[in-house]
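One structure below.
Only one protein chain is missing; all other protein chains are in place.
Here is subunit A:
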Amino acid sequence: MTSAASLGVTLLAEGSIDFNVSGVIDQFWRLTVDGLTYGSIYALVAVGYTLVYGVLRLINFAHSEIFMLGMFGTYVGLELLGFAPSGNVYSQGVGLTVLYLGLAMLFGMLVSGIAAVGLERVAYRPLRKRGAKPLAFLITAIGMSFVIQEFVHYILPKIKPGLGGSNAQTGIRLVEPKVQFSFLGAQVTNVALVIIASAVVLAITTEIVINRTKFGRAIRAVAQDPDTATLMGVSRERVIVLTFLIGGLLAGAAAMLYTLYIPTGIIFSGGFILGIKAFSAAVLGGIGNLRGALLGGLILGVAEQYGQILFGTEWRDVVAFVLLVTVLMFRPTGILGESLGRARA
């Protein structure tokens, strides 16, 4: 027994877990920039979870697969545009770069948006018609997530050879990362700039759509009180489809940004961990709350980066989950609380 106890102590003192505090202080700004970049992607995916949860009270576990399909959508789209796997348009001027980036994002959004609406149609609507229990929705979501993954794993390569399958696809690098400027010692690359800027623009757009437009008001109304909203002439079905569509579009955009940042991640199982983390981000900020999802995504992304240096790279995912559990223990409704329904018009 003594050997066991001493081993435990040595493990903490010198073994796998090092507390590299000085590393965090030295690289603070670099980590922050990296964290914000990752966090923007988490935030965009998290919006999809949070909107669906706000309206349907349903964890859409297959949302991570929507994201994964978006990555493939971006890849196929760029291939259709005639890019070699190493194509770099950055040298050909800013205008062209923006154009191609926009097109790539459009492809991702298109695929993800269609997939999200299709998912709702195939899997969730029949359940809703039967008034199924929440557990049934959850199991269906898990089932659909398996089906989509296996579709990409086994059926997609049959339809189009070279696509999908067991090996990871290397994404097409439209923009070669290049340091643009230094921010308090942190090197900010053009890719990080594109990601953060796109995420901010998309987040603001979504916020405006939800808070200012007629559709947004309908979504909030259904989130607040579905029955009264129906009585007031809001079509619940249309709102639900719209919710899935917005979530899917944002997931597709996030997928494109992710492949821009990490081009090696296009694989059938590539959405899983990211999906769980994005969901954690949504819960962290307060699920059902749009701003909460954005805030949660950014916090999770940054915390993960600090934790990664503090404890070691392999503990990165653990940090994310421990953070989630800790926040939920002290504030079970998340940082900002649930409020999609309570938001003012």
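The working rule: a contact is a pair of C-beta atoms (placed from the backbone, for glycine too) under 8 Å apart; a residue touches a chain by one contact, two chains touch by 3 or more; residues count from 1.
In this text, contacts and distances are computed from a predicted model.
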item	value
"FAD-dependent oxidoreductase", "(Fe-S)-binding protein", "Amino acid/amide ABC transporter membrane protein 2 (HAAT family)" or "Transketolase family protein" - which is the UniProt name of the missing chain	"Amino acid/amide ABC transporter membrane protein 2 (HAAT family)"
From A:26, A:150 or A:237, residue that would touch the chain that is not displayed	A:150
Identified contact with the non-displayed chain, of A:110, A:132 or A:335	A:132
Positions on subunit A where the hidden chain makes contact	1, 3-4, 7, 11, 15-16, 53, 57, 59, 122-123, 126-127, 130, 132-140, 142-147, 149-151, 154-155, 157-158, 165-166, 272, 276, 279-280, 283, 287, 312, 314-315, 317-318, 321-322, 324-325, 328-329, 332
